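Here we show just some of the chains, and they stay where they sit in the whole.
Lettered A, B, C and D in written order, each chain numbered from 1.
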């Protein structure tokens, strides 16, 4: 039976358990819910939980472990490479699995009978051709050893699957039955169910950790490879970034970090005041109708694909800035050489970030209790004084969160930078010069033409890792600051 | 899985997509999936291994490198068929309304190198206007949009234009004479000035076009196909007196071009339905021939196409060559 | 009805500070104040009494236009302070509220330090020229709010961490710190113990020397102790208004009588 | 103000009708403050309008397309030389074999309308889209009996012709074009007069699939819209519950300890991870380890879920934090459990903020391209409609932003208008999604 079906049956058991548990609870008090420890639905949920959760966990673990165990059992059958390296062994094993899967598919599609698949000999049949017919890709012709290993693998795995079906369903049933038996007026069903929910909540929170782990793992190997090819000191302290195909690239991260920082700061300098003032206006001054209209409108800014912003920067904002700050421009300063500049990208990115600040802040500000405002207005404060001195401080933690989110977004943005800021990695103070950011370079090195095991391509992983570590540091710092600040306050 | 999966170069993508579309129309096989993402990323995925979950073909705008072949082999991807589909002509084009240019590699070297040879001495590049380099060139400020270092085109540009120009102007010799060793001189030849007169473009040709649009003084580096689709905005420059066309590139008269490839996992042939048929269809005369839709779109067809066809028929892998 | 009595009495020598004429208040469809006319004298304490929900707070909030903040609330009729219509479009509610201070029914300290809570009003009105002066104002206000001794050691602690009664006194201190001419107090002693109540009542008495005070209270004793005039509200109507002594000893309206002779809180 | 006692000795505050100097100043500050607010809002809206105008003016032309109606003689000698009438026989003629037939059809149509041209017959099919061959071939294969007859087809004009009618292509620019020349335009002008050529509302753009580089006139965004739709389903159904659950744990239940701090820092850090890194992660975990299929909306959705989670968590936590504690006290006081107080009271009150986070998070996910690049959803992918729920999640597909990104890179300028047109469709899609959330948000909004 397929895992999906088992899961569905378990869920059906759980649903039945819910009804049963609820009924039994009510029966134990003759229908008078007052004498139950918890609401009847909690008893039902308890039975459902006990039926489904252990069984499903077991199912998942089984599905993960079974192939490993089978590998272990089948591996000795392959004599030829047994002494060889682990990598080679795993390759052969994956071939064995593929053949086994192919045999399954062939039986399913009626190309082979069950007996044929079991007894097939590699010398008498062209296994590869047979399997090709059912669309299973094999790297080479199948050896006798592989075939017999695959056949054994099939046999074992079908036994395993049968065993899995039996055990999982038994666990589900056992869970349902124990829980049902335990269902009694004094049983603390709510506590048990809530405990279960709490575990779920913790699990959800741990997703962040798993993701982080995943990111680190998917970056770390290539990062290490990169540092084997390229000296770490040059990477961390190098002042030039100029990859080249023929080798001899300079891959210093500092200009990229500088560009990232510079562009983000400008973007925030645009987005934070505009977003915050817009949020204040919307939540404190605007009529409900204006608010109902303007807030979602601003949110559209967050949904416009970044490539549009990129084009906007390249085609509209850049030339506009040049006509002001370029040579012979209105400002007559001649600071700007070309349309692509830190300023261009920063401004446009700032526009994109407006709704991040405005919408989130608006919600937070709106949530400050009216009595706070009344207190201040009652003292003869103007609305703006009330906002600045009472409402904003009360809403500060949430607003800081919104700004941090916007900052994060600014650091991670690519498209606008590529089109708006240019590809030049420079360490310069002039905001009207072209620069680039870490993320833009991650994308370009990863999708470029460089040889994928050369430092020029692998540096993308190192850049990702570095940025990750730096933002982690910044976040720890931010948390520390917020804590410290809060202690003074409460 | 019943469809062919292809990934890799965005330069090859247009051709691959034309072939895939026609393949889907004319064969009973499903239309292949052609992903872009860059030659490097495509080859990296290509080398992940053999199997249903792995791509069958990697497109590349350069030849696979030795190190990559090793990485492939380490993952069990050993039998690789290399298919050269034709050439990508690289052209220099400027705003349609501006003056006409006739370049030589020397012009470009003198325009872009940080150090050039002036009156027998290697000095910091003094040129800011094309007419200072050669009186025959129009009186226009130097402003170049060249491919960024992520692009393979950059390598071709460096070798066939800058290095050639360096050699031709005598700067290379002068550098050696000034005490540089061979490597350093080569590096110096292909270096690009950083004072803003030359801009690296990490994006695509559309970005280069947008920049030329915004700066009528700008001269951009494009693919031939891209230029041919945008003749309303761009005019092309000749190089060493040769106008870039499909023919002049095919005969090798026009110097700046690069070959385009795709790579097939032999292990997948016969297993993934339609794989071999797709590859054969790609290089068939109907598609990749001198009058096929690919050439019409701008691919410079390979004079040795027949060899390639035979190679696919025989499933000849790289090692067999 | 009260015009006649006013002429008879000595207190009436005092100028009229607030005049309300035919005031109607609606919350949406709910008619909360029905045609109330009243004259509140300067340098007097006026008490509003009446059963819960009769509209005392609502009427009080009309007097400094705090009702403006409730969108569904609509006010009709005239309210004049110093003979100026406070609902005149030229009137700036901010200036009005500086002149007419308010202590709310539910204590609502700002989530700031105790010091900042009190200093807030003086700061925005520019009552202090420097920090020392501000310190002085804060201390004086906290003393008048009868809370100085309890908080003098933790002026930087947040105002929200105080006990209920402390919060209420903090709000009183906050209101008096801005030195309004009229002080509206909505049940200022409801959460206070007798001693604190006595101190607040003393404060009210002191304020009466220079200001006009309107106080909402449920305690008849308190009304009798601190006020010179009392208004009795019932179901949104002003049933009776007059000298406090008169109202308590000799009410005209049967409803007033039944209310004050009910059990005393 | 205290020292301004002038007119009325009884009132130290002065007349209410005359605004005093300090109040004037404060009111000016107030007006300024409010003006900043309006200004900020207007700036935001101004940018929005600018962007929308640019998008609409560039993209609206994608919604109409030029068609040519051709009387095609399905020449039996070419299509079925042996006269078998067998479908398989006829199928041996590839689309390339139809070029000649189309050339004849164009010539016939011209003759019928008395249009003369110096062009050789071989150059005529260039005015017709390459898709015409496939269209005719498919019709023939569906009904082999048509062979030998003359059938009227409405075929797409080539992108150059379409561009000419839309004003994008001029005679001067065609002079250097290898594909089409001014003589073709003369023909088109006359065909236009004869009513053979017509510009029509282009539904196929909204419903169609991607086309190759050589035939932009055929490309549509429909299939990738479905791809986006399935991805958004995954994102919504995973990131919203997980995000809200994580926030509830952190904000309401988590003890103050190192572990909680660790989670918290991780979450805010994930918000700053560049989206392409999520692509690397997705490639490694979902495709290489979990063996999910390439280019599948399911994988795209999973990757985008991981990317959206921090946004939702951060905004949800902020709004949970803003629910006053007295509400929690009230619930606990009547004997509700912590869990009940959160789910019955706190969560509904925090809903507006949660929905805002969801809107912004989904908007971001909907417009994101970079991570899709690595899991194979960018390129030439969409060719078929998914034929069911499972295939919608698992079959190779692209997504709207990826499609737009691809179009924007393509050489033919006809793709430029399609890219902008695609953005219009994307925005309409986004707004539909938002309106639902906004209506919900309105229901939950209240001040207490």
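In this section, a contact is a pair of C-beta atoms (placed from the backbone, for glycine too) under 8 Å apart; a residue touches a chain by one contact, two chains touch by 3 or more.
In this text the structure is predicted, and so the values were computed from the model without any measurement.
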| item | value |
| --- | --- |
| Overall stoichiometry - one representative per chain kind is placed in view | A x1, B x1, C x2, D x1 |
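As a convention for this text, only the chains that are shown with their structure count from here on.
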| item | value |
| --- | --- |
| Minimum number of chain-to-chain touching steps separating subunit A from subunit C | 1 |
| Which two chains share the largest set of C-beta contact pairs | A-D |
| Cα-centroid distance, subunit B relative to subunit D, in whole angstrom | 31 |
| Rounded Å distance, subunit B centre to subunit C centre (Cα mean) | 83 |
| For subunit A paired with subunit D, centre-to-centre distance based on mean C-alpha positions, whole Å | 21 |
| Multi-partner residues of subunit D (at least 2 other chains) | 26-27, 30, 283, 373-374, 408 |
| Residues of subunit A touching at least two other chains | 311, 369-370, 382, 385, 446-447 |
| Graph class of chain-chain contacts, one of line, ring, star, complete, other | other |
| Pairs of chains found to touch, sorted by chain label | A-B, A-C, A-D, B-D, C-D |
| Partner subunit D, residues of subunit C touching it in the complex | 15, 42, 81-82, 84, 86, 88, 90-92, 94-96, 98-99, 124-127, 179, 181 |
| Subunit D contact footprint on subunit B (complex, rising order) | 1, 3, 5, 7, 10, 13-14, 16-18, 20-22, 24-26, 30-31, 33-37, 41, 45, 48, 53, 55, 96, 204-206, 223, 225-226, 228-233, 235, 286, 293, 296-298 |
| Parts of subunit D lying in touch with subunit C, wherever the complex brings them together | 1-2, 8, 10-13, 15-17, 19-20, 22-23, 26-27, 30 |
